[in-house]
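Data first, discussion second: the structure below is written as structure tokens.
Note that this complex is displayed minus one protein chain, with the remaining chains in position.
So that you can tell them apart, the chains are marked A and B in the order they are listed, and the count of residues begins at 1 in each.
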Amino acid sequence: MSGMSVQQMDVRKPLFRRWLGILFEVARLPSGMVGLFLVGAHLFFAIFSPWLAPYDYKALDSGLILGLPTAEHWLGTDHLGRDVLSRMMLGGREALLVCAMAIPITMIWGGLTGVYLGLRGGWADEVVMRLVDAFLALPGILPLMVFVAVLGNGNEVLTPTLAFFFGIPVIRVARAATHDVVARDFVLASRARGHSRLSIMRRELLPNVFDVLMVEGAMRLSWMLLTFSSLSFLGFGVSPPTPDWGQSISEARVYMSLAPWGVLGPMIALSTLIIGVNLTADALAKTLGIDRSKKAVV
Amino acid sequence: MSDTPIIDIQNLSVGFTGRAGTTLPVLRDVSLSLKRGECVGIVGESGSGKSTLALAAMGFLKGGLRKLEGRVCFDGEDMFARTRTELETIRGGKLGLIPQNSGQALTPTLRIGAQLIEALRLHCDLPDAEHEPRAIDLLGQVRLPDPEVIMRRFPHELSGGQQQRVAVAMALAGEPEALLLDEPTTGLDVTTQAHILELLRDLASERQVAMVFVSHDLGVIARTCSRVLVMYAGEVVLEGPSREVLRKPLHPYPHGLIASIPRLKDPCLPVALDGRPPSPGGGGPGCAFANRCALADDQCRTTAPSLVKTACGSLVRCFHHDQIGTLSNTISRREPAHHDSSGDDALLLHELAISYHRSGLFDRLFSGSESPPNTVDEITLSIAQGETLGLVGESGSGKSTILKAIAGLLKPATGQIKVAGGTPLPANVEGRRPEQLRRIQMIFQNPDESLNPRQTIAEILAQPLRLYYGLEGQALFDRSVELLDTVRLSAHYMDRLPSQLSGGEKQRVAVARAFAAEPEIVLCDEITSALDVSVQAAVLELLDDLKRNNDTTYIFVSHDLAVVRALSDRVAVLYQGRLCEFGPAENVYGSTSHPYTEVLLNAVLEPDPDEAPTLTAEDVVELSPPARGCPFQRRCPCKIGSQCDNDTPPWQEAEGGHMIRCHIPLSELDQK
Partner (left out) sequence: MIEMLLRRLVLGFVTVWLVSVIIFAGVELLPGDACTAVLERDAQGKVLETCREELGLNRPAIQRYFSWAAGAIQGDFGVSVDGITSISSQVGLRVKNSMLLAAGALSVGVPLSIFLGVIAGLWRDRFVDIVVSTTAIFAMTIPEFVSATILVLIFSIGLGWLPAVVLTPADAPALEFFPEFVPASIVLTLVMVAHIMRMVRSSVIEVMAGDYVQMATLKGVPYWRIVFRHALPSALLPAINVVALTVAWLLGGVVVVEVVFNYPGLGRMAIDAISDRDLPVIQALVMLVAAVYVGVNLLADLMTMFLNPRLRTLHMRSK
């Protein structure tokens, strides 16, 4: 080697550097800044609220039903006399826990299935895609409600159910992204060299659809939080007395004309979380140059 | 009034704001003045700012760019000072543009007729009723057959050449006094290109239209322009009469550029121009070309030269233009490594036929029609060990298809591919053994497509090394560095991503990856067509070096006859997926050849103003080969009768294993 000694360098460094750079780019966009801040704040409360909440979320105070905001109860009390602020601080934990577990599962099963089908093509692809079409035709939240109604509403039911149904549109997205890559010459070159399908998926395809999957995952997370809270709102989510925003809103709505503050708190908390995730996803998509809004809403 | 220049650009500088907030120039102090009826060429490689200059003449700058200094006048008035309405009147009216890719520049949802009539309505005083006949008349003037039919077509239903003609017709609708042509024939086949250029020349002389002709192709400029501006890194480095510039350029950059063009008449390798131009704002204080220049001294590196007038009236930006004579790199043109084609066969194609038509389930259910003729048919060719076989033909001739079949990426309909020793290769990659796969490697056209953008160079090179040799760790690393060294890249490239490399460097990595397998046969699929000429020469040189050292067999596919000439021992000419002719390169390029080869050779543009192409056949684009007879029957200028339509022509053997497939006897072919 012409007398020059070259140390083996870390050849993967550029990829790590790339993601670090992307994070900075996201944080520099106005939407990314607001988004990351909101998400960060919600994570903070989700983790530390048990120590921060001023009252026990189940503690009833029958003397203070639908109480006005006071120095002791900043946001008043609910119809059972529980502290609204405490319940609000704790109300996102279940949603975040379930979604944080379900999203990785969603992306892995949906993403891998989609990438595999995109590479393989042929009859297997045809058959699975017809099934995917059929599942996508099922009306929104209904299948989830049926599952919960029959199997119960524990996290062990909600997490896999959400992950399964949310994974189906991901198959489609991952497959379409893979099709864009499969047609390119570097995949052709890899096939011509005789690499196995698994190796092509791992080395050529996944690194190139990863961006799309990241954006998709961030976006799916915001829809999943929305779906989770809708389920709660309809009474198919968390069981009482565990605090949850969707459920709190549903309960407090009844007394809205008497105690509007009871409904405002959880509404703001829930909306800021979903908006935060969504803004972050938007900024990420912008940074990576992936047009998110063109994807159909499914 | 005829004294005032029609287009007058004075000291124009254009730039954009870079990431760090500094202004980076794309054009620096460029002046261009054009008299009525004059035709000026602007040449330069990609990124030299030539298109930006042409569009600036219309008062238009692409998004992000802004004018820093200078004046752009059309007909005596500043284009950047005009109102929107005034600009709308001039653009497409007195000042027309013919874009590079008309397929994308025509609105896809509007019929050709509607778009032409719109142009007439906006820029012409005719009453409404006469718009349609006038539009048809214009389509006739650009020599499109069946103008009435074309009027009703959508842009995507036309071929590339037809789209380009429509763009010309549309520019003529406004009765322009000046036309800007931005790479108007890039991407077209040679025959189509030659036809379009003739059309433009005729129009220019008939109508006395001034033209600014932007191209990277010196042949195109030589054919059309009387005066040439050579641009480099946003500056004009040389301006003068085209004969002077093309024959005896007084600047080292065009000097090197011209030497790097492969010539039809010269079977030698072109001379590479090493290095690359600085990125906008990236150059030092001196001459932008200094780091690639053999004449550069300290003065060049510290002081920027200005344009000076030479004795013969040219303008040149070089301190040492009087020493250009000492740069005689025509001598250093070297012969490529030639190989005796009588050795053992490395590869044998026997009666190979490939069809893209695959009847799906629905086709079988709903239509019982017979399948169309094969895309590629009756290919029988042998390639000797160590030989370079050139495969030429226009787009759609099936050259790349054949390579893909050899690589196992396409399953042939019939026929066999045999390797040394006569063992037939399994049709698909999946069926081949790793050892069989290793022996045949492929290099692709565009390195941007063939290198995974998410892998570092080290990872890219590691793929074949791990697969075929099981190398890991330090051994893998050392071998990768060694490979980079053979393609003249340093080890520092190992942790870069392809996007951090220039086009030529990327293609070198692709070459290194192919040679990592230590292959016996390398398939080169248009591997230089995405590169600038000067870079192309370097890649050709590299291929030649590798062949000398490894005794590799190449199959070299290209649409560029001169490039094929520079490298090949033998050449095969394809039309519509069928062989017309094959044999030793000097014979195929010689006087006796197939009518189609003749048509192709005649249409090639040499970078010499005194060479004119001869146009014989029509530039019709055929979508599928005829079912019977000679594949070239519909375009052949020397068709002799019904036997061409009905009977498959016989192979005739000329001297030296030179085979021609034609009904016309060899003696008559020789006379043409």
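Quick notes on this structure:
In this text, a contact is a pair of C-beta atoms (placed from the backbone, for glycine too) under 8 Å apart; a residue touches a chain by one contact, two chains touch by 3 or more.
Here the structure is a predicted model, which means the values were calculated and not measured.
Partners of the chain left out, restricted to shown chains and counted across the full complex, are A, B. Across A:A176, A:M267 or A:L288, the single residue that touches the chain missing here is A:M267.
Contact with the omitted chain, checked across A:G21, A:P50, A:G121 or A:G140, is made by A:G140.
Listed residues A:H79, A:H179 or A:R253: the one in touch with the omitted chain is A:R253.
Residues of chain A in contact with the chain left out of this view: 31, 130-131, 133-143, 145-147, 149-151, 222, 226, 229-230, 233-234, 246, 249-250, 253, 256-257, 260, 263, 267, 270-271, 274-275, 278-279, 282, 291, 293-294, 296-298. Interface residues of chain B with the unshown chain, by the touch rule above, are 55, 58, 60, 62-63, 84, 87-93, 97, 99, 101, 104-110, 118-119, 122-123, 154, 156-157, 170, 174, 362, 366-367.
The criterion applied here is as follows: only the chains that are shown with their structure count from here on.
Of all residues in chain A, those touching chain B in their complex are 1-2, 4, 6, 8-15, 184-186, 188-195, 203-204, 207-208, 210.
Those residues of chain B lying in contact with chain A across their complex are 407-409, 429, 432, 434, 437, 441-442, 444-446, 449-456, 458-459, 463-464, 467-468, 473-474, 477-478, 481-482, 485, 491, 494-497, 513, 517.
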